[in-house]
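A single protein chain has been removed from this complex, and every other one stays in its place.
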Amino acid sequence: MTNARCLVWSLPTLLFAASATASTSMPLNMTKGVTEISQQVYQLHMTIFWICCVIGAVVFGIMFWSIIRHRKARGVQPASFHESTKIEILWTAIPIVILIGMAIPATKTLIAMEDTTAADVTVLVTGSQWKWHYKYLEHDVEYFSLLATPREQIANKLAKGENYLLEVDRPLVIPTGKKVRFLMTSDDVIHSWWVPAFAIKKDANPGFINEAWTRVDHPGIYRGQCAELCGKDHGFMPIVVIAKDPADYQAWIVQEETRIAAAKAAERELLAMNMSMQELMSTGERVYQGWCVACHQATGGGLPGIFPAIKGSQLVLTDRAAHIDIIVNGKPGTAMQAFGRQLSLKELAAVITYTRNAFDNNTGDTVQAADVFAVQQGKGE
Amino acid sequence: MSAITSEHDDHAHDHKPSGIKRWLFTTNHKDIGSMYLIFALLMFFIGGAMAMVIRLELFQPGMQFVEPQFFNQMTTVHGLIMVFGAVMPAFTGLANWMIPIMIGAPDMALPRMNNWSFWILPFAFLILILSLFMPGGGPDFGWTFYAPLSTTYSNDSTALFVFAVHIMGISSIMGAINVIVTIWNMRAPGMTWMKMPLFVWTWFITAFLLIMVMPVLATVVTMVLTDKYFGTSFFDAAGGGDPVLFQHIFWFFGHPEVYIMILPAFGIVSAIIPTFARKRLFGYASMVYATASIAILSFLVWAHHMFTTGMPVFATLFFMYATMLIAVPTGVKVFNWVATMWRGAMTFEVPMMFALAFIVLFTIGGFSGLMLAITPADFQYHDTYFVVAHFHYVLVTGAVFSIIAAAYYWLPKWTGYMYDERLGQLHFWCSLISVNLLFFPMHFVGLAGMPRRIPDYALQFADFNAFISVGGFLFGLSQLIFVWVVVKCARGGEKATAQVWEGAEGLEWEIPSPAPYHTFDTPPVIK
């Protein structure tokens, strides 16, 4: 019987060992992870797994023994017993004892997981359809983290890369050896931030904050995904965390602060500048591919009944001010977000110009950073 | 009692209108039972076709056949149809057919309501399925329709979804009331509570669960409706609501709902195992008590679906312990079945094969359920394919296998002919192998980190998913054999005797096969 069960367990393994081709091989068990907590979780998982295996082996063993021995074909006469208080009490009591034995370590680990006090670094994680936003509370560093896998790979037009669907443009960076606390929240629907290597899975609820923490001992790149169905592109909002040793982390923070400050300064300069149509269109296309394509599609045709088309849109073709406004301020109550706070002035100007001229819209006009800035300041056309 | 029934047989004038009118206006429990069962089978294939779309898209990484939006609609409607359209109506059909006969009643207590509760169902599912063809598509928020994805962020089919769920709920509640009143008031003289077959007992308890929780489902869909269209904010933080509240209310319904779909299965298996082991069910009383305690516990464990929503430690611990406790009465049931087999004289006709597969595979689903109860580990399992594997083991190799077993077990009684045993065995073995090829690897995929409800996945999951899809297609095809067997059996074959199975005991085996249109107009005498 145990053999039969082993066979059932190993059957898929064998089949895959045989069919293991060039693609990355998949682990067959839960990851041990890279934190003390994740190892405890793995231990709990293995303990309960083996308990189940032993119970299964005993119960199924008796059952199959009975199936083999007590068959009519062997000419046996059925027995007539149908009750035994003693044995019934026994098989109620034994599972209770096993369960208590299991509950104790589970409780200990759970309490340790929930202790978010005395953190060294705190990151506010905000989910939105369909990207993550990270904000370091101790520093002026915040940014969005988007899927970096090109749409062509998803559409099978290009060969898929090694980290297909598990790569982002800007990963989260945390220091090793420090207690990092995550505060989770959401801008729209419920998302769930999951990094298996840390054994963290916590829902990001709109309007509420949740907490989780980790302490990673070794530098490395750890990947995860959104775990709660959050709409169309739920499968396309991965998480990448890079753990760096504290010195590297500090250097990275400084570099990010400088980068963000420089970008802000550049914004001011932009206001006086006129960008060429060509520059706007090429930047705009890049922004469109990253931020707009999920809903409005590569053709600009949207999805009928859900996401409006940009191609031939009356709003785009006839009302330039409204076009700028809807991109900067969004449309409340719909999936159209206020991108004014998410993108830089240059990116906004570029993507508006792009959508005004791509998809046969051909309005021929450009939108400059100053035009966008004016709308942001409430002084639109 | 046999004297009474044979006297009945001699009547041979069944007073049934012919043609479509018979089915539209019937108040006969056997007709209604048959309609429920045929409807459930139809829904099983429609829901199954959607599962095939899902598996086709997941066959390879990348998007090949459908858009992510449509993929989500498929997972949502597949779940809704299988839960409310296939499994629940199938059990209601079995209840309609068998409960009056098993307790020696002439019909269900409320035959006209019975007709209604069936005939509103097709409309509910017509609305649900047609909503897929709306401009924005059908419901795409998962069968659990978590707010605010189902409120602020859903498409316009939501109103239809809510309407359809209301109709399904009303149908279920009417059906449940009928079952309770029938069992309470119409048992033949001498059919005391503790003499009732376990199938009757489990359905009696299930019906109470239905009456308790289907109204709560109605409440929560109504809240979704008013949040979306009428400006309330039960689940909208901006208006003072809380999206997590949705999950509490939903799972207050949802967890007992899980048991609604498995308790009647326990009853079926408890009928089949003794028949083919030719030995009385071991621990009848403890079976009844275990069923009742599972039903009561099911109201205290709902939040184990919500461990990642951020509950305080004490609440998490409470729900973890309560959930682990459910393993005890469930274990008692499995032990009782094994003890029933022990030193019996077993034969292995198709119903027995499915019942045995049920015990093993449902127990595997129970094991993964126990693993899921361990909260720290649940943080890793939650919303992955491990969960998908778990509930498909419980619902497909559990609930669905028990329904198939029941169909084979009672088909000779329904049609008067024996089904084709060789085809039935072929159906069993094809199903058993393919269902495990389909769902077993999902455990590994989940442990390796693949989230559920995604239309595309990282390359490491590719081999397993291709394999799972093949298993899925095979399982889907295997079910066509079942249709073949049923049709063949309905059209003729070897005549069935009244008792049908050598070891069968109970009132349904004392009336002729096929069961006459009217049974027990005069109550039988229970020895």
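By written order: A and B. Residues from 1 in each chain.
To be clear about the criterion, a contact is a pair of C-beta atoms (placed from the backbone, for glycine too) under 8 Å apart; a residue touches a chain by one contact, two chains touch by 3 or more.
Everything that follows uses one rule, which is that contacts and distances are computed from a predicted model.
Think of the chain that is not pictured: of "sn-glycerol-3-phosphate transport system permease protein UgpE", "ABC transporter, ATP-binding protein", "Cytochrome c oxidase assembly protein CtaG" or "RNA polymerase sigma-70 factor, ECF subfamily", UniProt labels it "Cytochrome c oxidase assembly protein CtaG". In the complete assembly, the contact with the undisplayed chain comes from B:245, out of B:38, B:53, B:159 or B:245. Within the complete assembly, B:211 is the residue of B:127, B:159, B:211 or B:470 that touches the hidden chain.
Touching the missing chain, out of A:35, A:107, A:126 or A:283, is residue A:126.
Taking the complete complex into account, residues 114-119, 122, 124, 126, 128, 137, 183, 185, 187-188, 206-211, 329-333, 337-338, 340-341, 376-380 of chain A touch the chain not shown. Of the residues in chain B, those that touch the hidden partner chain are 109-110, 173, 176-177, 180-181, 184-185, 211-216, 218-220, 223, 231, 234, 237-240, 242, 244-245, 248-249, 252, 310-312, 314-315.
In the analysis below, only the chains that are shown with their structure count from here on.
Rounded to whole angstrom, the centroid-to-centroid distance between chain A and chain B, based on C-alpha atoms, equals 33 Å. Residues 8, 11-12, 15-16, 19-21, 23-31, 37, 40-41, 44-45, 48-49, 52, 55-56, 59-60, 62-63, 66-67, 70-73, 76-84, 87-88, 91-92, 95-96, 99, 102-103, 106-107, 109-111, 113-114, 129, 153-156, 160, 162-166, 184, 188-190, 192, 194, 196, 199-203, 205-208, 210-211, 224-236, 303-306, 333, 335 of chain A are the ones touching chain B in the complex. Those residues of chain B whose C-beta lies close enough to touch chain A in the complex are 61-64, 67-69, 72, 134-137, 140-142, 146, 148-149, 152-153, 155-156, 237-238, 242-244, 277-286, 308-310, 313, 316-317, 320-321, 324-325, 327-328, 331-332, 334-335, 338-348, 356, 359-360, 363-364, 367, 370-371, 374-377, 379-380, 382-384, 436, 440-441, 444-445, 447-449, 451-464, 467.
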